[in-house]
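A single protein chain has been omitted; all remaining protein chains appear in their positions.
Moving on, here comes chain A:
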Amino acid sequence: MMVSFFDQFASPSYLGIPLIAIAIALPWVLYPTPPARWINNRLITIQGWFINRFTNQLMLPLNVGGHKWALLLASLMIFLITINMLGLLPYTFTPTTQLSLNMGFAVPLWLATVIIGMRNQPTIALGHLLPEGTPIPLIPVLIIIETISLLIRPLALGVRLTANLTAGHLLIQLIATAVFVLLPMMPTVAILTAAVLFLLTLLEVAVAMIQAYVFVLLLSLYL
């Protein structure tokens, strides 16, 4: 089972059957639905508490109209966190390393926020393009800059997630290979192992990635 460095990023298929569907559907399997009981077991209690807490935090800056997005954003967050955390296990495939998936999340959601904003209150939405208190000569330039920043947002969202995850996984692979190769020559190994461990804990900042992702999505909600 020799794997090359980039095999882990190839979409997995077994005997010609694309397994990507299973990979994407996996997080759904891991979270049991709360049964119709009043007091549940620990797992369900914690799961419920966590989702509750997170959605609460997420909805804080939004007015009531923005709360329509609660379900979408919470489930998006859980999905991305699970996929990223599962990708840390060896020999797994992380769907979010594929640019297609991330752009598939980024572009529709961003577009939705822009279109909703434009439809419901076009003046305010357009007004966001010009920050307050700019000196008059700068106005044309600033509008162009703000428009560009608005349009580049989905690209940034998708590519940010892809790049972070891909880079993280690649680094793990590289350092692990270095450890493996250096094993006959002992001392360096210890240091590099420590480095791998540290990197891994940092990579559990994949969670923070999701926070960033969803939060940025949130910021574009001028609802």
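Going forward, a contact is a pair of C-beta atoms (placed from the backbone, for glycine too) under 8 Å apart; a residue touches a chain by one contact, two chains touch by 3 or more; residues count from 1.
In this text, contacts and distances are computed from a predicted model.
One chain of the complex is hidden; its UniProt record names it "ATP synthase subunit b", one of "WD repeat-containing protein 34-like", "Condensin complex subunit 1 C-terminal domain-containing protein", "AP-2 complex subunit alpha" or "ATP synthase subunit b". The chain omitted from view is touched by exactly one of A:Ala70, A:Val114 or A:Ala176, namely A:Ala176. Although one chain is not displayed, its contacts with chain A can still be listed: residues 1-3, 32, 35-46, 49, 88-91, 172-173, 176-177, 179-180, 193, 196-197, 200-201, 204.
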